[in-house]
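The complex is shown incomplete by one protein chain, all other protein chains being positioned as in the whole.
Chain lettering (A and B) follows the sequence in which the chains are written, and residue indices restart at 1 in each chain.
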Amino acid sequence: MTVRTTSPSLPSPAAPSVATTAGTVAHARDVLGVSRLTNHALTGWLHGLPGVDQVGCEARAASLGTRSVKTTSKAWAIDLAIGMIDLTTLEGADTVGKVRSLCAKALVPDPLDPSTPRPAAVCVYGDMVATAKEALGDSGVRVAAVATAFPSGRASLAVKLADTRDAVRAGADEIDMVIDRGAFLSGEYLTVFNQIADVKAACGDTHLKVILETGELVTYDNVRRAAHLAMLAGGDFIKTSTGKVAPAATLPVTLVMLEAVRDWRELTGVQVGVKPAGGIRTTKDAIKYLVMVSEVAGEPWLSPDWFRFGASGLLNDLLLQRQKLVTGAYSGPDYVTID
Amino acid sequence: MPTFEYAPAPESRAVVTIEKSYGLFIDGTFTRPKALFDTINPADESVLAQVTQAGPRDVDKAVAAARRAFDGEWGALSGAERGKYLFRIARILQERAREFAVLETLDNGKPIKETRDVDVPVAAAHFFYHAGWADKLEHAGLTPSGGPLPRPHGVVAQVIPWNFPLLMLAWKIAPALATGNTVVLKPAETTPLSALLFAQVCQQAGLPAGVVNILTGDGRTGQALVEHPDVDKIAFTGSTEVGKAIARSIAGTTKKATLELGGKAANVVFDDAPIDQAIEGIVNGIFFNQGQVCCAGSRLLVQENVHDQVVAKLKRRLETLRVGDPLDKNSDLGAINSRAQLERITRLVDIGVAQGAQRWSPECSLPATGFWFPPTVLTGVAQTHRVATEEIFGPVLSVLTFRTPAEAVAKANNTPYGLSAGVWTEKGSRILWMADQLKAGVVWANTFNRFDPTSPFGGYKESGYGREGGRQGLAAYVTTSPRTPSSTTGDTR
Partner (left out) sequence: MSRLDVRKTYKLYIGGAFPRSESGRSYEVVSASGEFLANVSMGSRKDVRDAVGAARSAQRGWAAATAYNRGQVLYRVAEILEGRRGQFVDEVAAAEGLTPRGAAASVEAAIDRLVWYAGWTDKVAQVLGNLNPVAGPFFNVSVPEPTGVVGVLAPQGSSLLGLVSVVAPVIATGNTAVVLSSADRPLPAVTLGEVFATSDLPGGVVNIITARTAEVAPWLASHRDVNAIDLTGAAGVDDLVWGELEAAAADNLKRVLRPTVAGNVAVEPDWSADPGLGRLRAFLETKTVWHPKGI
């Protein structure tokens, strides 16, 4: 009875696993159709993207949020969402004990139900990578590290690159970098591009997520431009927020980013992932995001390889809802672990 | 990885009680059911209930009851007291919203998410808005300060269509009562149930007998009602053909009329449009309520240099539309209201294809019973094709192109209709220029199909006359001429 989404028949994503800045620049020149990648060329390209009408965008996001996902599809969505979580702790007060505890949670999310899937990754500061890596071992749960002077990004490029290399050397599977919002807002797109491309190069074959910090970009037009800039510069994922700035992830911001990765794949054949982070706390919220992924970007993104949630508390709510579906009774906070 | 299919999420139909049969609501009570005909659920063709075919004598009784109420208790009420009845009705509609939403979906076939999120809440909002006007009419700018106060016409005959049964009822009854008129309303033949439930709301609100009378029946009932000699004013929403017949039938009389008729709106998309929102606006414009909307954006006028891009994005978007059980909360499109309407849509689309349009619909399986039509896009349409000029009143979008703003305006206005239009561009000055040029009563710029009780709605040219909603909508329900018998100085119809 429903209209089925047929996935577009595009070449499978073939992003180079190891990038060089020169290679990224060459690809960018190709996409823009220019012989030299200048700030002027970038500005023309980014400002030539279609605008985003705030009201219409928010109305569409709200409308997707009214989908009713029940019973079997809810169970499926909960497990998918759990598997998409980057279980995160990014506090000044983080300790080895705290990180180990979080990793234990990632390995055994629900001691009462061993069939519960594991989250995709544990996300920590760079100095905790080794601890997390050790705790997670070869479980398949990845370690993501924030880098590049997270969360503000206010440091020299050299420091940012050192920060990145440090985390990579410590064994991080994924790097979550922040863009220079100051440079972006002052129109220094080439600076932002170069920094991302350099960090990408520094990552080697480590996955790069580019945090746009949409709360500081303010407008959806900016979000769309920043998303395209990050993809042009080689980001494997675009991520909404650090979690340190309000508002963090919202449905409409994620909508704009999902449209961006959809359009990018159409334009270049390259698929880029999306990670909303911060402020997603409930199963209901998570399912709204999944509905949006499914209906806006499409089925190819419905996988932890292409969509993540940056969250901490969300996991427990998903577990409570999962218990409810399994047992038929409403569960309570005493039946999930606090880590 | 399985596709993210949503399990069925049907709204419970247990929230509403449907009687086996219904009489007419005249003078505050329901008559004994007689001369019954079926009202069916268009989604599965099951019979929901039987309702009474009102005959000429029923019309006489209802008009007489309305006249008595106007000359009696209702006419004697202060504006403030009238307003309080409207506030009561608004509140009851909100309290019983789920009941109305389910009933409307069953009888009409439109998806529950629309009745739940649009039809019923906006209907309640209309009563709230007009309730406040009841004791402020002298401030509405309809008469000069210090001049005569605006007065009600008396008995108003109201005939409404099947596409928004409860909402159209609210658009009609709320301003009529706020201004002190009494009402005889005929809902559409295929969608009488929400009006009959509304009759119960009138009883629940303690509305004086005869202020609102509901007559069910087919076109004969409507004709008898509008031609009744003791009716002072007519408010009609429906086809242009019937609207013209009404205009002829009241010619040379003192009856007033407002007519809200057909449309063939152009939705104009420029190459600098906010493209993703424009796609949503196109979808909302033509697939809201299965396109059975007089102001539907049925003609997509897209700038030629972005035609392919827009059509490709549109098709991708349509592949995510969910057509099916109207009671399922995830259905985006429900059933077509009647077999007759389905046949009309089918015939016009076939003609469109025969005249050279290319037809496309997303892959979708439609239910075996009930009246269903898939969301459809016709590309390669020319102005001369019938699908570009005739109102299809279904989920069918005709796509045409233009090259310059002047050409867009010329094509948009090239129709006897003039109800609504859409414009999509990020350039502010162009929006204002287009809004000036478009011959349409409602212009949606960078949005579409928005409705609000404060916002006047109604058309130019053959889309009818008069406005509904807002300050301007009040004008249709009052007379400002001096109180002399059978004198109509300076009144338009």
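Throughout what follows, a contact is a pair of C-beta atoms (placed from the backbone, for glycine too) under 8 Å apart; a residue touches a chain by one contact, two chains touch by 3 or more.
All figures in this text were calculated on a predicted structure; none of them were measured in a lab.
Asker: So one chain is hidden, and I want to know which residue out of B:G83, B:G324 or B:G470 touches that hidden chain in the complete assembly.
Answerer: B:G470
Asker: Write down which of B:T3, B:Q94, B:Q203 or B:T253 is the residue touching the left-out chain.
Answerer: From the options B:T3, B:Q94, B:Q203 or B:T253, the contact with the absent chain belongs to B:T253.
Asker: Which residues does chain A use to touch the chain missing from this display?
Answerer: Missing-chain contacts on chain A: residues 53-56, 58, 218-219.
Asker: Going by the touch rule given at the top, which residues of chain B touch the chain that is not shown?
Answerer: 125, 141, 144, 147, 240, 243-245, 247-248, 251-254, 259, 261, 416, 431, 435-436, 440-447, 450, 452, 454-458, 460-462, 464-465, 467, 470-472, 475, 480, 484-493
FYI, only the chains that are shown with their structure count from here on.
Asker: Based only on mean CA positions, could you tell me how far chain A sits from chain B in angstrom?
Answerer: 44
Asker: Can you list the residues on chain B that touch chain A in the complex?
Answerer: These residues of chain B touch chain A: 1-9, 113, 117, 272-277, 280-281, 316, 318-325, 329-330, 362-367, 375, 426, 446-447.
Asker: Give the list of chain A residues in touch with chain B in this complex.
Answerer: It is residues 1-6, 8, 50-53, 55-57, 59-60, 66-74, 76-77, 259, 290-291, 294-295, 299, 302-303 of chain A that touch chain B.
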